[in-house]
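With one protein chain removed, the remaining protein chains of the complex are shown where they sit.
Entry: subunit A
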Amino acid sequence: MFVLVEMVDTVRIPPWQFERKLNDSIAEELNKKLANKVVYNVGLCICLFDITKLEDAYVFPGDGASHTKVHFRYVVFHPFLDEILIGKIKGCSPEGVHVSLGFFDDILIPPESLQQPAKFDEAEQVWVWEYETEEGAHDLYMDIGEEVRFRVVDESFVDTSPTGPSSAEAASSSEELPKKEAPYMLMGSISEPGLGLLSWWTSS
């Protein structure tokens, strides 16, 4: 679920940090900029892996800080398509089952990708697998906190960078805030043997 991403960026080091080792300052700045942030079309950045190349550092007129172009590799959370992951159920809604990995929360298993037949229990706000056996239907509840094994079937990146002034005018006509979209979302499926709650498949 983790990949190494080669990146390049210019890092600005303010003068009061010049006494520190350049590599340390750069590492800190890169982590400050990227750790726990989603880079569009790349994934969720975890931490710096290493610095591969430092180009010359420049000081520009009017700014006492040094600017260094850095080539580095970053550890990024980006599961591949069809990868199997294990997460915890965060909650259920009519949209589906929401799963979390702790460090990454935006995983949704939509109703059509649940073990079928499935129904949404409005009273308990939980999705239920109506498991059929010869003795009749067993209702298997997808409770909060349960561990689930799921397959990554889709991902979506939303560019959440601020929009320019022209589109802001159009948006302000509707008073309420637009729905906050996750910058990176995974779509999961549990509609195969072996997927779903771990407890459904452990042999006693």
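Here are a few things to note about the model shown:
To be clear about the criterion, a residue touches a chain if its C-beta (ideal position, glycine included) is under 8 Å from a C-beta of that chain, and two chains touch if they have at least 3 such contacts; residues count from 1.
Just so it is clear, contacts and distances are computed from a predicted model.
The listed options are "DNA-directed RNA polymerase III subunit RPC9", "Proteasome subunit beta type-5", "Sorting nexin-2" or "Ribosome biogenesis regulatory protein", and the UniProt record of the chain not shown names that protein "DNA-directed RNA polymerase III subunit RPC9".
Here the missing chain is touched by one residue of A:56, A:82 or A:122, and it is A:82.
Subunit A residues in contact with the hidden partner, per the touch definition given at the top, are 1-9, 28, 31-32, 35-37, 39-47, 49, 71, 73, 75-78, 80, 82-84, 86, 101-103, 149, 151, 161, 192-195, 201-203.
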